[in-house]
Every structure is written in structure tokens, then in C-alpha cells.
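Of the protein chains in this complex, all but one are displayed in their positions.
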Amino acid sequence: MTEALERFLSDLDAEIRKHGNWGEVADYIPELARVDPAQFGIAVSLADGRIVTAGQARQQFSIQSISKVFSLACVLGRIGEQVWTRVGREPSGRPFDSILLLEQEHGRPRNPFINAGAIVTTDELLTGRQPKEALSEILAFVRAAAEDDDIHIDKAVARSEAETGFRNVALANYLKSFGNLRNQPEMTLGTYFHQCAIEMSCVQLARAGRVLAGLPDAPRLLTALKSRRINALMMMCGHYDGSGDFAFRVGLPGKSGVGGGILLIAPERASIAIWSPGLNVYGNSMMGTHAAEQLARRMEWSVFGS
Amino acid sequence: MTEALERFLSDLDAEIRKHGNWGEVADYIPELARVDPAQFGIAVSLADGRIVTAGQARQQFSIQSISKVFSLACVLGRIGEQVWTRVGREPSGRPFDSILLLEQEHGRPRNPFINAGAIVTTDELLTGRQPKEALSEILAFVRAAAEDDDIHIDKAVARSEAETGFRNVALANYLKSFGNLRNQPEMTLGTYFHQCAIEMSCVQLARAGRVLAGLPDAPRLLTALKSRRINALMMMCGHYDGSGDFAFRVGLPGKSGVGGGILLIAPERASIAIWSPGLNVYGNSMMGTHAAEQLARRMEWSVFGS
Amino acid sequence: MTEALERFLSDLDAEIRKHGNWGEVADYIPELARVDPAQFGIAVSLADGRIVTAGQARQQFSIQSISKVFSLACVLGRIGEQVWTRVGREPSGRPFDSILLLEQEHGRPRNPFINAGAIVTTDELLTGRQPKEALSEILAFVRAAAEDDDIHIDKAVARSEAETGFRNVALANYLKSFGNLRNQPEMTLGTYFHQCAIEMSCVQLARAGRVLAGLPDAPRLLTALKSRRINALMMMCGHYDGSGDFAFRVGLPGKSGVGGGILLIAPERASIAIWSPGLNVYGNSMMGTHAAEQLARRMEWSVFGS
Partner (left out) sequence: MTEALERFLSDLDAEIRKHGNWGEVADYIPELARVDPAQFGIAVSLADGRIVTAGQARQQFSIQSISKVFSLACVLGRIGEQVWTRVGREPSGRPFDSILLLEQEHGRPRNPFINAGAIVTTDELLTGRQPKEALSEILAFVRAAAEDDDIHIDKAVARSEAETGFRNVALANYLKSFGNLRNQPEMTLGTYFHQCAIEMSCVQLARAGRVLAGLPDAPRLLTALKSRRINALMMMCGHYDGSGDFAFRVGLPGKSGVGGGILLIAPERASIAIWSPGLNVYGNSMMGTHAAEQLARRMEWSVFGS
């Protein structure tokens, strides 16, 4: 299988570079707005321990919202099911930075993968601790999952978002007004912006995803039940108001980031990371989604049947 | 495996009958309001062709919204992808009979498994045909899928809903006002109410679901791609605003009906039908959801990992 | 004053005919879609009993939503304050035929001057009576107020709306589903469509409005308190989501109809009727609003100061 996959990824990379309809990079974070949208990388970590790649698979990028998966994993490890008193588990059907439902639902975000929900998750991680410690925990989790210590936070990106992330400032203060933020908004947001600014390559991210895919060589960082539940949340809410379309086309749980990354899980089969910075209307990677669809179809990895 | 499953289902049935927190039956359709909520049946159709049951697995009940899966299958067979110009594929995050998003989204329902979307699907099936013919097609599909001709429409239930289904009348007329209904509202609704009034037992429904599970002994009525896509829609939207919770707890695509039925698909492994008429707050079967969760966990059938 | 007013109205008529930006006629009622938008008439009934007119002031037109004022007056006469248990008194901030708030507010329309609220008002008038009797009461009120028996219902318009008024059918059925409609939706709607199809000229309408303006020669049909309250509702909700703009520009309570009519009340000074069938984006008469603004400013009739 590995050879066929290698050939497929190589062809996919070539096809995308030739015919790519790249989309546009996020412009609300100045540091990300400078990135060239016409880039592509992919890495697939398989059950047999091998990793197959194509394109710029070792180029690091800003994982942004993909970090929400890791911060949720840390929170579930720390306080478990209690987190659901502060955040829901339903798709929101609204953009990633929507504030509307927060008013209608009295400050309880729909799920931990939209911005409001992830801010709550990060706030929970800060309970009784300083930002530095919470960030260390997330980084430690990611490094342990990837078995790679060369994963860091790009402070320039964190700073850039802190300067212009007015909508996130609005969300945090709005949560605070409902009593669903324990710390001062600035403190939680500072931590959140840094967590989003973690840089990883496709290879690193695919390796980190093994704990969710339940691959045999994955470090034992999560129980099987927790992995399943995080995967379920990724399927239902991982692509915001484009989650239904992603499930329809790809058929695998995934989480996108505004930096152009997608973490894709084929349970018990593979952990996949794709990166292409140009985005579609939902704020998800345009060519990344295309590649995910092609890969899932070619490998018959859809969880909905082959 | 079959023996272990038999024992498990039998124990589950006993436990539910002993400790069942049954919920309440739907009261907006008078004919359904009379049903005793404290009933339970389950049937599991396996890949080896066997069917394992417990409880009132041969008792027929009104499949109601589960019929939306079959009418969508018929429409996809008839016009294919074109249907998505009239209805979306995203979870709505709202109750099954909500009309709010229809105003905000100019008459295009979010997905084919909420009432508004299913009315559009049925309307599409009526193109160039009489209600009788459209209903015959749906019935023929269900009978062929179940390989059982003893499946009928309960006209008293259809009539009962026609008399009191004011919210559905509102939805159909609202769709018409946006030009997203081709036929007169009464005609489409009459067909829709009859389709919802199909009666099936758990055994019949589990057998009909084999085409979605892609079981070896299933009649060839759908391509693999279509089955996968319908399963994806069931996962994302099959339980209305409780879809996220269902995915989190059960981890399998499913579709519920207000009559207390749930069709559950474990791709390539099993097709499951559960019935218990008492409902939870989302309008989904209370004990049915409980049984689905127990079964998926015990058999390690979650699509999100074992 | 009368002479100055005569000259002003005559000049206004000439100016509008010369430079009129007429807007477009309503197209959702086929019978109204045929009307030429480039028409204009105005009649002002003064406190001294005189009536001053310009343009097509004696041309009858479909009063449509202006009838909501008269049906509310009848209901207030019949059951008084009790009506507020079924309908609110707040501006809705949404289009006249919006259904969205009805879902959020559990079937209680925001006010009696949007369609949903007027349907409830008419339904209340039908309590214990046949449509014919309810319609007779409304007609009798209008004729008595105008002291003119030559006011009738245009049945072709009523029929036309009954055939195509899908959104109103949706509203009535939606209200019924919440238990906020006592009669069958078809019966209430039939009455409502007929009430909207009352035909009046500007002269007739201006004379009918005297009871709201509290003019000395007005028939005693309403208490002063009731008139004030209806005027308050007209100010707050008389022009749907354009009510704020109308108050800002005109400064008088008014009620518009999709047939292009506007009833305007200058308390204790005048009752004014304007007609021009072309509509603006809110569904209110384009040139009618313009004329109202010019007249109020010229006569210093704004209730907000001179």
C-alpha cells in the first residue's frame, strides 16, 4: 500500500501545483496575510509506522485553530467531562468567529472548535496557573504526541493577532460578561493567541495526530474513549459552517486552521496533515480540502463506508 | 460474535424494561400521542446475513422522519447532485420543525433531514408525477431494500398529521413563497404526510438499512458513493439539534423519527433498527438513544475508533 | 391656512408628477402588480371640517395593511386590553411578512401592524362569528368613520391574494401551531384577505382618519385614550422596519399599505391620506412618504416640535 500511496501523493502534489485554484490567505492577522497562498504539503502517518509525504511536508506553518484539538485534549485530561458544563457539543452552523449564538445561548459556546468555545477551553486550562504553565502543557502534549521537541510558538504571529484580533477580544469579554470566563479576558486571550501561534510541519502534525487515529505506534496520551469523542467533535464541528460539506465530500473527522492546515484522522488507519494557505469561503484550506477529498476516496478511508 | 450479541441485546432489553426512563411520546400528531411510551425493540442485521433481535422487534411503528432517508435515496437516484441546488448539506442547529433559518437563508433548507428540507425532497420526487406514483416509488425502494413486501402506509396516521400538522403547512407555504416548491403546498404535504406514515418493524427497518451499511447481502440499490454520502448526512443532521450529542455518545450515523424509531448504520458491519416511543428533548427516542450508545460501545462499532 | 395648504398641495402634486421617482408596485399580489406606479393623490381633512385635495384624491385604491388600523380599532372596542395577551406592542425591526421572531417569541407577534399580528387581530374579531359578520363590522366602522357608505371590498383582489399569499398562509398556520389562532387558518385568512381588499379613495380615508386625529367633526367611535394608543402604535410600528426612518423624516403617526396608501395623523390638527402605488424597499409608498415629509415640514405638524 505504501508505494501506491507514495505515487498517489506525488501525483496529487503535481496536479495541485499545475491546476491549483489556491484561494486567498487570511487577512485579519497581518503576519499570516504575507504568506504565499500557492503552497502545498501533505504527510500521512500510517498504522505500520511509516510516514509518506509529498510537497512542502517539512515546511512549518501556523497551526492556528488546529491547536483547539490539543487544548481540548489537555482539558479533558485535566478535568474530564466537567468541561461540558461550560461549552456544548453541537455544530453551530455559523462562522468560526460568530458571536450571535453566544447572546441567544447566554454565554455558553456551541462547541470547543469555534473561537468562543476554544477561548473557554483555554480559560479552563489556566485555572490556578499562569499562562506560561498552560502553554507549556499544550506544547508538551503536542511534542509528546509528535515525539518531536522541535515544535515552538511563533511569537511574532501571537503578537500580530493580539494587535488586530478585535473579534476575539469581543468574544472573550462577552463570555466574561456572562460569567463564563474565570480569568481576566486579556490573560486568557494572550494564552489563546500564543497557543494558536504554534508552528508545525505536516510531518510533525501527522505524527501528533496518531494519538487520535489510535495508531499502534502512537504514544499513550489519550484513552480510546477520549480519542473517539474528540474525533466525533472534529467530524461535527471541525470546519465551522462548512463541516457538513467536509463530511459529505471527505468522510473523515478533521480540523482546519486559518493558517491553511488540516489535521485529518482515519481511525485505526492513518493520521494525515495537509497544508495549503489559500482559504475557501468558510476559512478552511481550499486545496487542503481538495486533497483530503481525493485521498479519502482513493484510499477508501471514509468512515461512512468504502 | 452473534451469540455474544444475542446475549447483550437480551440483557439490554431486560435492563431497559426494568430501569427505563422512557421519556414522553410526541403529542402533536394525535394518532401517535396514544402510543404507550414504555415499549422497546431492537434488530441488528449483520454482515454475515444473520439478524439478531430483542424485545418488540417485530412490532410495526410509524417510521416518520426515518422516511426522509429513503426519499432522499430515491431523489439522488432520480436527479443526483442537482438536488443540492434546492437544499443544503449542513447541520441546522435548530429543532426539526424550525422555520427561522428558512427566512434568513431565503427559502433554502439547511439539509434534507429537517422537515423543511424533506418537504423539498418530496416535492422533487413529485416532478411530473402524481402523489400516488411518488409514494409508490418510495414504498418500492423500502420494500426492495428490506426484501419484504409487507410494508404499508398507515392512512389514519397520515390523516391525523394532515389535520394537525400546522407547522409543516407553514413550512411548505413558506418554501412556496420563495419559489422553492414546484407543486401546490397541499399536494406536496399530502405526499409527505403519507411517506412519514410508513409502518415498519425493527426487523424490516434493519434489513432496509443494509443498503446504507453496504452489507454483502444487501440488494444493489445504491452506489457505494451514494451510501457514504447519505451516511455522512445522517451523522451530521440525523438527530436535528441533538446530532452533535448523538455523534459524541454513539459515534454512528443514524436517523431518528418522532414515532420513536432510530435507524443506525455501522458501515460494513451492521444495520441496526431500534424503537422506543418515548422521546427526549430533541424529539429523538430516549431509550433508543441509550440502547444505541450501549450497543456501539459494547461492539466497538464507533466509526471514530475502537 | 386652507388657501396656503391648497396651493402647497397643488404644487406638490405638480412637482411629483414632474420629477417623481415612483418606485415599483408590489408584485406578490397579481391584481396589484398591474397598477401603474406613476399615480398620486392626497387629501387633508382639517379641524375646521374642510377637506383639501390634490391629484387623484378620489381614485379608489386597495387599502391593504391600512385596514389593520381599523380591525385593531374594532377589536379594542370589542375586548379592550385583553388583546395584548395575544399580540405585543413593540416594533419588530423586521419586514412586514417576517416569520422569524414568531419562532423566537413562541407565536406571539410583536405588534398588530405586521402581518402576523394583524392575522391574530382578525382572528379575535371572528370569535363566535362568521367571516361575513366580522367583515361587516370592519366595513361598518370604516363607513361610519368616513361618514360614507360607498366603501366596498374588491373581491378580485381578495381572491388574487388568496391564490398567491403563501407567506400569509405560512404565518397563519405557524400561529395555529402555537395555539395563537382560534379558528381554522383558512377561515381567518379568508377574512384577512377580504379586509385588506377594502377599496377607498384618499378623500374617504382622510375622512375615516378623523376619529384618530380627534377632529371636532369626527364621529364619536373611539375614546380619546384608544385613539392616542392606536396613534402610538402607528408611530412605533406603522411602517415595519422603516418606522424609525418615517418618524425621523415625517414625525407623525402613520400606517402604510402595500397598495401604496398612507394614512397620516396630525393629532388635533388633521387627518391625511396619500396614495401613490410605487413602493420603496420597506414596502411603503415611495412618493407617499416623500409627500408626507414635505407636508409635515411645511405645515409644522410634526408631533416632535415645530
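Order of writing sets the chain letters: A, B and C. Residues in each chain are counted from 1.
The rule is simple: a residue touches a chain if its C-beta (ideal position, glycine included) is under 8 Å from a C-beta of that chain, and two chains touch if they have at least 3 such contacts.
Fair warning: this is a prediction, and the values are worked out from it, not measured in the lab.
**Student:** Could you tell me which of the visible chains the hidden chain touches?
**Tutor:** Across all of the complex, the chain we cannot see touches A, C.
**Student:** For the chain that's not shown, point to the residue among A:S71, A:S98 or A:S302 touching it.
**Tutor:** A:S98
**Student:** Looking at C:L32, C:A145 or C:M235, which makes contact with the chain not pictured?
**Tutor:** From the options C:L32, C:A145 or C:M235, the contact with the absent chain belongs to C:M235.
**Student:** One chain is left out of this view; which of C:G23, C:G55, C:P109 or C:P267 touches it in the full complex?
**Tutor:** Of the listed residues, the one touching the omitted chain is C:P267.
**Student:** Going by the contact rule already stated, which one of C:V52, C:L126, C:A247 or C:M299 would touch the omitted chain in the full complex?
**Tutor:** The missing chain is touched by C:A247.
**Student:** Against the chain that's been left off, what residues of chain C make contact? List them.
**Tutor:** These residues of chain C touch the chain that is not shown: 88-94, 101, 110-111, 212-214, 224, 227-229, 231-233, 235-237, 241-245, 247-248, 251, 253, 267-268, 302-306.
**Student:** Write the list of chain A residues that the hidden chain touches.
**Tutor:** 28, 98-100, 102-104, 166-167, 169-171, 173-174, 176-177, 185
Operating definition for what follows: only the chains that are shown with their structure count from here on.
**Student:** Rounded to the nearest whole Å, what is the centre-to-centre distance of chain A and chain B, using the mean of the C-alpha atoms as each centre?
**Tutor:** A distance of 32 Å separates the two centres.
**Student:** In angstrom, rounded to a whole number, how far apart do the mean CA points of chain B and chain C lie?
**Tutor:** Using C-alpha averages as centres, the distance is 47 Å.
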